[in-house]
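Only one protein chain is missing from this complex, and each of the others stays in its spot.
Labels run A, B and C following the written order; every chain starts at residue 1.
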Amino acid sequence: MKKRLSEEKVFKDPVHNYVYVQDQTIWDLINTKEFQRLRRIRQLGTSYLTFHGAEHSRFSHSLGVYEITRKIISQFERHGYPDWPKSERLVSLCAALLHDVGHGPFSHSLEQVFDTHHEQWTCKIILENTEVNRVLRGVSEDFPEKVASVIRRTYTKPIVVSLISSQLDADRMDYLLRDAYYTGVHYGTFDLERILRVLRPHQGSIVVKESGMHAVEHYLMSRYQMYWQIYFHPVTRSSEIILRQIFRRARELYETGYSFQYMPKPLQALLEGTIDVPSYLKLDESLVQTAFGEWAEEDDDLLRDLCDRFLNRRLYKYITLDNPDEKLLNEIEEQWRMIGLHPDYHMEIDFPYDQPYDVYRPDTKKGEKEEKTPILLLDEQDHLNEISRKSDIVRSITGLHQGQYHLYYPEEPLLRAAGRLPAGIRELFKLDARQAERF
Amino acid sequence: MKKRLSEEKVFKDPVHNYVYVQDQTIWDLINTKEFQRLRRIRQLGTSYLTFHGAEHSRFSHSLGVYEITRKIISQFERHGYPDWPKSERLVSLCAALLHDVGHGPFSHSLEQVFDTHHEQWTCKIILENTEVNRVLRGVSEDFPEKVASVIRRTYTKPIVVSLISSQLDADRMDYLLRDAYYTGVHYGTFDLERILRVLRPHQGSIVVKESGMHAVEHYLMSRYQMYWQIYFHPVTRSSEIILRQIFRRARELYETGYSFQYMPKPLQALLEGTIDVPSYLKLDESLVQTAFGEWAEEDDDLLRDLCDRFLNRRLYKYITLDNPDEKLLNEIEEQWRMIGLHPDYHMEIDFPYDQPYDVYRPDTKKGEKEEKTPILLLDEQDHLNEISRKSDIVRSITGLHQGQYHLYYPEEPLLRAAGRLPAGIRELFKLDARQAERF
Amino acid sequence: MKKRLSEEKVFKDPVHNYVYVQDQTIWDLINTKEFQRLRRIRQLGTSYLTFHGAEHSRFSHSLGVYEITRKIISQFERHGYPDWPKSERLVSLCAALLHDVGHGPFSHSLEQVFDTHHEQWTCKIILENTEVNRVLRGVSEDFPEKVASVIRRTYTKPIVVSLISSQLDADRMDYLLRDAYYTGVHYGTFDLERILRVLRPHQGSIVVKESGMHAVEHYLMSRYQMYWQIYFHPVTRSSEIILRQIFRRARELYETGYSFQYMPKPLQALLEGTIDVPSYLKLDESLVQTAFGEWAEEDDDLLRDLCDRFLNRRLYKYITLDNPDEKLLNEIEEQWRMIGLHPDYHMEIDFPYDQPYDVYRPDTKKGEKEEKTPILLLDEQDHLNEISRKSDIVRSITGLHQGQYHLYYPEEPLLRAAGRLPAGIRELFKLDARQAERF
Partner (left out) sequence: MKKRLSEEKVFKDPVHNYVYVQDQTIWDLINTKEFQRLRRIRQLGTSYLTFHGAEHSRFSHSLGVYEITRKIISQFERHGYPDWPKSERLVSLCAALLHDVGHGPFSHSLEQVFDTHHEQWTCKIILENTEVNRVLRGVSEDFPEKVASVIRRTYTKPIVVSLISSQLDADRMDYLLRDAYYTGVHYGTFDLERILRVLRPHQGSIVVKESGMHAVEHYLMSRYQMYWQIYFHPVTRSSEIILRQIFRRARELYETGYSFQYMPKPLQALLEGTIDVPSYLKLDESLVQTAFGEWAEEDDDLLRDLCDRFLNRRLYKYITLDNPDEKLLNEIEEQWRMIGLHPDYHMEIDFPYDQPYDVYRPDTKKGEKEEKTPILLLDEQDHLNEISRKSDIVRSITGLHQGQYHLYYPEEPLLRAAGRLPAGIRELFKLDARQAERF
């Protein structure tokens, strides 16, 4: 049953000014405990350790994605575009609101270590015995499955999928604007109102009126800057490395029968690989941070040190490597062992390009991680052109990536052992200069 | 030992654009674990349950207060005003940075229930065996005591105290701007740059050049609006009431020997009244929320219900009472008991005016909670005038307060028992209308 | 004939982001030469001499008033409020767009000297033989008269009048936001989106849902600040005084048969009192400034000096008088004559309160200059309350005015003649101090 609210509800939002709720179903979804849990999960994971303002939660972002989707659809309806299937409004809004409901704490790191996927959890939360599921079933018995299939990108109406998941979707548009607002940088600002105005439903997908090309160029350039200035910031990468190592070390210890003084059940289930929806929902950042706080007093030196580093922001430093060849890495490993460091934990090569990311790549193949549909321009003769064929600037930045190899490591033990290290290593890690600075 | 950093460090900040650090001591203080802990304590307590954007931490605010103080002092130094004691720069900056370091999680509620005071904890953290103390002692042995006495407002140079704590101090200026930014409201915006420009050190206090009167008027009006729109918002009050009741119930249970399935040591020490600095520092919002998560499965019905309400934002509703006379309250209490509710937990009268707050009150007496010095204008003849004597608008809003009595209560049990309640109560709580709406 | 545009047109606007045009009539009105002429008339008259950013024109403001009106009406239509007469949309939009089309250059000064009224000119432009009239007659023969009667506030549907002209009308809302944006001050910013959301058509007028009271309070406080910080700024008053004196002097010379070397026909018609619509439309700021440029080389000393002062911003200085009693003024006049100054031109008492202005006055009587309807709040029981009865802060600032008497005068001749003036005058005008400063 679909029901309009007798009176529109509003949320004050710093990015969109207001978020408007007009449907009882949306209102009820927001009030489920699974959705409220998103308040306890930060949108940008550990980025707040680099940009202190970035403390916003996935709750705020999810409302934002919902609001952008609502605006797009309401514009489609107002103009009565025939290619927009009107009956898809509610399923689109629900999918927009819920698309991140399966995120765990510090998802990127957690998913890498435990090989879970937030989209799968989103679907489980939508489909299993939850408050979210109950609200969705209130619309119709098959409604949860419909919403889940939008998340899985298999919904029968691809236009609905592309609202939430494409090169120019509500998700990206909200997070660029929101992350720019909360970090305080200027890069992420583009003209949302104009982009919304030039979107057109067109034969099962959403395309851009050609006159809006420049606004899309600006959006892509904002994206480029946000990736390199914010999302791939080396300090954030360092904190994610430490997070992953905490999870890896805990698992290693757990698997070898180590007896933890504190091990909350949801984490235990995660380590055991037996975690189910109710336990997963208890896994929020509070629980993880509390565990880290306790583990910072565990017997295991490595775990203790890593937790202390994370909580008190004593992150690994990094050096830039032009070419991390095996010989060099082998030598570093050897020296590490010599001075009592664990190569598995105390050095990590990172290359941001190993990410499902590209500033813009029109020709992504099916099966690749990033199966996002390209951006198509609709000209006055109703022909479609992929944007990089029309825009010089998009063409020139397509496929551009500028990643560098970084090697992350703990600085203090190196400085203490500097005297025992060969000159080449000392120079590579600039140990002499840094010691001079400190003492 | 005071040492300038060889290269200025900067933090990107959404409110001040950048925060500049020039002193080794400030840099080291920011990197202490006691200061980093402020990242795990939200600036506005439970306000994020009303304004979802308000998820910023005391870490961000503390940097902001530091930055405003730094700007004021650097302006004083640049102009060489003789009434500014130059040697007080570092102690002022340290006090500005650390003034909130003793805040616990959801301070207002916690302090009311457990009768602790964050300023006392701030002083303890500065004076006892902490990383903060070690950094401060690096300046000189008596430096921690100096900083602590600024916090206590007993420092020998009152001008330093007034930077951090007066009607127009760096603390208030930062939080008004910051809370406005993060909630997304327009009210809190005033012209910080102009106010900073018209501040003058004058015989031991900081006064305002008369030509800047209008900027100060605007600041006071912003403050008025922020208090009534944000800080005293009834939904926020409701969540604070629930928080207090959780703490009260936990203490009650603890005192009567109830056996908690989960009771982290810092909370136990708090309940026992034996909490010391190391335990207090572990008390962050993560720990409290984790405890609430566990307590939401305790045997005690009240505690379980309250924790569930807090975590899942199922707050108490409220009605407005013109005059909460005893007879009425007695009747409500009686009816509450009749339908199985606990008057101690299921009804609470709230009146925001019972707060150490006033839009502006020039004549606060010594000993009152709010001992903030009034705002003085310096005219061209070097005479001082209290601002409300010169400004019509300040005079007209001085002492203004517009609080109303609200009665907070859980709605669901009332709706369920509505049939058994007398008509007067049903009408007062609009039960019939609300039932109609729901079913 | 009413016709929708096949495709919405947009104007990029710094205040509203975009202005949307959906009707052929509106589009055609914007393209008339009478409306385009507003580009050559600044919105804030001479304020740009005080706030250099305030160089925006009445063209921009008129589009803004139109856009706010469009937003209000579209919200009324979207919700289907029964008290909004749907057929009044176009007449409202036209009146909003055209309400200032009769403004002349530097209207306030011009109107005072020549006793013309821009509203009368607006009506003439709407009703006489103009492009505007032709476009309006395209809708229907009586349409121009309808639009004119909205301007005159005599239209049969008072709700249409109140959109354009009330205490909370589209005109004021746009100019406060716009003037704040262009001057660069923070005062004028209020939450337009929220105010628009709480407006309700109600029995022939527009009222405010009580839950929006705080947004209106904020709007009224913004207004208060804008009036005193921007509109009544003494430097702007000084430039207006000089403008009025130029016009007065030109008229005086003209009446006494002085032969101007340059006298464009529209100005001549104005001086003669025979100006008609075609001539009035040629009277823009370019023409007036060009005339002043030529008159700066006329034979008449006074006119030449005044024009030079205006163009090169050599304004009169002012002193503040607590009580401008006749005796004092007589003495000043006498001294002025003694040193060769003209009291009629070289001194002017100004009191900003002599303006059709009040921060908010609910009880304006019919016939008073400011017959704006008060702001009414609509509570949940559908009762109306005038806002100052509900809002403490509005009540406390109602009727507040803080004007001071200023005496404006040219400083240079006074400084030159200082030695011949009595000590009292020297002190009143601080001549000794200023001389010391200059030499």
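Side notes on the structure shown:
Note that in this section contacts are C-beta pairs under 8 Å (C-beta built on N, C-alpha and C of every residue); 3 or more make two chains touch, one makes a residue touch a chain.
Everything numeric in this text was worked out from a predicted model, so none of it was measured.
Touch, as defined at the top, links the missing chain to these shown chains in the whole complex: A, B, C.
For the chain missing from the display, the contacting residue among C:Gln203, C:Thr256, C:Thr274 or C:Asn312 is C:Asn312, taking the whole complex into account. Residue B:Arg194 is the one among B:Lys33, B:His108, B:Arg194 or B:His214 that touches the chain not shown. Of C:Ser57, C:Asn385 or C:Gln435, it is C:Ser57 that touches the chain left out of the display.
Residues of chain C that touch the chain left out of view are 6, 11-15, 17, 31, 33, 36, 39-40, 48-49, 51-53, 55-57, 59-60, 63, 181-185, 264, 282, 284-287, 289-290, 293, 311-314, 437.
In the full complex, chain A contacts the hidden chain through residues 185-187, 189-191, 214, 217-218, 221, 224-225, 228-229, 392-393, 396-397, 400-402. As for the chain not pictured, it touches chain B at residues 10, 17-18, 193-194, 197.
Rule of thumb we're sticking to: only the chains that are shown with their structure count from here on.
Spacing of chain A relative to chain C, judged by their CA centroids, is 51 angstrom. The mean-CA centres of chain B and chain C are about 43 angstrom from one another, to the nearest whole unit. Listed for chain A are residues 17, each touching two or more other chains.
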